[in-house]
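Every protein chain except one is present and positioned as in the full complex.
Letters are used for the chains, namely A and B, taken in the order the chains are written, and counting of residues starts over at 1 for each.
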Amino acid sequence: MRRLCALAVGAALAFALAAAPAGAQEGKKVFRIGWGQEPQTLNPFIDEDEEDFVVWSINWRLLADFSTKDLGPVPGIAQSWQVAPDKKTVTFKLFANQKWSDGQPITSADVKYSLETFAPNSLLFGSYVDAIASIDTPDPLTVVLHLKSPDARIVGGLFVYILPEHVWGKQSVKSLTGSYKPKMPLVGSGPYVVTQFQRGRIIRMERNPYYRGPKGRFDEVQLIKYGNADAVERALRLGEIDFDREVDPSAFARVGKQRNIKTIQAPSPSFTQLAFNLCNERNCPDAKFNPGVQDSVVRQAIAYAVDRNRINQIANRSTSFVGHGLLPQFYKSFYAKPADDYPYDVAKANQLLDAAGYARGGDGIRAKGDTKLSFDLAVRTESPFNIQAARLVAEMAKRIGVEFKVQIMSVDKLTEITTQKKRGKMAPDFDTFIWGWGGDPYDPSLLLNLLTTKAIGGSSDSFYSNPEYDRLYEEQASEFDPAKRKQLVSQMIAISQRDLPYLVLTVDPVLQAYRSDRLANVQRLCPAPNGDAICEQVTGAPFTTLSPPLAAAAAKDEGGGSPLVFVLIGIGVLIAAVLAFTLRRRRKSADEPVELEV
Amino acid sequence: MTDVALTAAAAEPHEGGVRELLRGKRAIFGLGVIGFFLFLAVFGSAIAPYDPRASSTAVLEPPSLSHPLGTTEAGADVLSQVLVGARVSIVVGFSAALISSVLGALIGLVGGYFGGWTDRGLDALENWFLVIPQIPLMIVLARLLSPSLFVLIMVIGFTSWAGTARVVRAQVLTLKERPFVERARSLGASDRYVLRVHVLPNTLPLIFANTVIIIAVAILAEAALAFLGLGDPNSISWGTMLENAFNAGAPSAGAWWYVIPPGLCITTLVLAIALVGFLFEEYVNPRLRER
Partner (left out) sequence: MTFRWLAGKLAAALLTLVFVLIFNFFLFRVMGDPTTQLARLPRAAPEEIASLRHSYGLDKPLLGQFADYMGDTVTLDLGISQRTREPVWNEIAHALPWTLLLVGIGTVLSVLIGAWLGVIAATRRGTRSDSGLLGFSLFTYAAPEYWLGILLILVFAVAIPILPAGQQVTPGKEFDSWLAHAADVAEHLILPVATVTLMLLGQFFLIMRSSMVDVLTEDFITVKRATGLPWERVVRRHAVPNALLPLVTISAIQLGAVVGGLITIETIFSWPGLGELTYTAINDKDFPMLEGTFLVYSVGVIAANVLADCLYFGLDPRVQTA
């Protein structure tokens, strides 16, 4: 029996020793990013999650990449481009001797495939190539795009990854849009390419030997999957990862206070808005809504009454940015603070409504004739922040005699009430709702398009229709000169701020955190000087400058290994003790005389 | 929760006055706790010091004088949420249990009394519902329909009737053979009369005892569904509090004040209900008392 004790203790010790953490990989420099959600399949034909974009933007270049300084177009696959005087032909010249990560040359055939076959058949990239009528490839380094009409997005906004035709062209479009799973390694043109996608665990990206650009300092980039944002944060603290790409707003302030952890709060091209149902009789004869919502004075009063700062502070824990109109500040080249900005002014709001003849009723809610200012405010249950914003809006509107009845519903239901049709025409059934949009990194067209008449039936969910706005949209869409374009955009913003189909409440932030003792050369990019550290979803360029700490000292792993050794030894000793105890008692009773078993 | 295990807990061998006293004590504890939570369900929102939904910038703060149980990830007062949360848990628990009982009793009565193919069919249905894992079934149903309080009550009610049905059926089967029932029927009494006057009154105590247990099960079910994100997004319950706490990373933040109270309330209420339920069951089922 004593042997058993010894065995137990011995086993426990052996176990404990074996459990001692394997020493850090000698020599290999790895950059570890942690996230709580992983991409679906990395197939750009069908995937739509932002995690996919994070990986794609590192793996593949665009024809013209986004500059890390101001997001404007810089050479990517293409070295240069020329817009013909009639603005309907754009010629791209590719770099000579460019190669894919598998050694094959990058040619105009790849560009043609991507723009002609990939983009139109994909879920998300179709709209960027709408204006292209035909594509010529006179030689392997030249691509000529013939446009149906001038489209400024072709330069700087052609957000279509250039895929290797010799890999993707081998599959039928049917299978690519079905259940096709990309083969590893994911042949690409970016600084790192995916070599392993272990679902639920890790995505490994290794240096692309043929990348045209400075060599990344890290040998490998790993994207490690954790159960949730909480676990990622803990991993960062423990040193299991170097970078957390999406810190939860509730945790942001706390995370920044930790030793050796720096946080980043950068603007993004996404915002959260309060939308109003502005569908007119012609476009939506069967729409259901409170007519009060279509009086612009009412909307302007609401805009004055809602303190967007407070929403940022409370609903978003001060991590987001106050919204100033349809185009977020992120769009450095085109953004200008609108003249009609609606600073928080309850008195003014009340004034406007009084002057317009909306008198308060017995219950404190204003009404004029049959129209009572009592609106439904739909918000999706998937976003606690949106829900809080909705409640704050309702709270603040009460002070000016406007009632918002917050209705929390699933995203499916919200989609339904904003897209339903009757008798072939749109028939949205809502007064107001809170939701969000995310734009492209450089080109403002995606966001501006939301308020055009032709977007009704497509992406317009405010159903705003203004011929002047539409005209300006077409003009800016075909204006290749950024300065002139900015002018046109400002005019559009002014109109949208006057009519307020959307009251943009806050601009979503990119919240990141990293270990300052494990990462060096961290710059705030995309756009500089206060963008994010990895230009996530935009470009893989930062991965060529981020580097391990300059000091040679390797970071020590905190926590994890050593306490466990003691725990296991402790358990082993405990087991041994219990065994010894019980066995000794057994031996004692065995010494007693044999009993007669009845 | 099995009847077997908890019956085992409540049943004590027939010895000594100490046990009688203890039983009284248990009853007082159980009823007292239930009464307390019922009071909260009704008056919770009135006595809550803050609006449970009022957010502020004081995020995840530990207990203080102004917030005795600290604040949530939205800066709301935890104590207020706990007080108000009682209502949903109790309403869902009681309503779902009511539906479940009525349904189960009806099915048990009809099957047990009429026998034959009706009984066989209902029995098969009963067995199926007993075998199918309850929580996954509730999850599937709740996900297919849009989560709301009504849906929750319906889903829980319609998936937990089998236990009651089984118990009622067994009781009805024994009653059927009793002399007074046979006599009534030989005298020409209709089935409905016999059911109403003879069978039902004798089964009611059993149904009631079973219902009480189902209330506890329903409360746990609501909390579990809410925790998984299938609760009513418009209401605050102990389950949604735990869901929000977990999603907001309260455990990692060490926010014990946010995590402990709702769970403790669920546990205490469930314990009290189960206690009272089994005391009642003991009373109703004399066989249990003899052990």
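Methods note: a contact is a pair of C-beta atoms (placed from the backbone, for glycine too) under 8 Å apart; a residue touches a chain by one contact, two chains touch by 3 or more.
Note that this is a predicted model, so its numbers are computed, not measured.
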Missing-chain contact among B:A27, B:A54, B:L103 or B:I139 belongs to B:I139
The one of A:T89, A:Q171, A:N228 or A:N280 in touch with the missing chain is A:N228
Which of A:K29, A:K148 or A:R201 touches the missing chain? It is A:R201
Among listed residues B:A48, B:I156 or B:L220, the absent chain is touched only by B:L220
Per the whole complex, from B:L60, B:A218, B:V259 or B:L279 the residue touching the absent chain is B:V259
Interface residues of subunit B toward the undisplayed chain are 1-2, 4-6, 8-9, 11, 13, 18, 124, 127-128, 131-137, 139-141, 143-144, 216, 220, 223-224, 227-230, 242, 245-246, 251-252, 254, 256, 259-260, 262-263, 266-268, 270-271, 274, 291
Against the hidden chain, subunit A presents residues 15-16, 18-19, 21-22, 25, 32, 34, 40-41, 43, 46, 48, 123, 179, 181, 199-202, 222, 224-228, 231, 234-235, 240-241, 412, 415-416, 419, 458, 559-560, 563-564, 567, 589, 592, 595-596, 598
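To be clear about the criterion, only the chains that are shown with their structure count from here on.
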Between the Cα centroids of subunit A and subunit B the separation in whole angstrom comes to 42
Touching subunit B in the complex, subunit A uses residues 228-231, 233-234, 248, 250-251, 253-254, 313-315, 317-318, 381, 384, 387-388, 391-392, 407-410, 412-413
As the complex stands, subunit B meets subunit A at residues 53, 55-57, 59-60, 73-75, 146-147, 233-234, 244, 247-249, 251-253
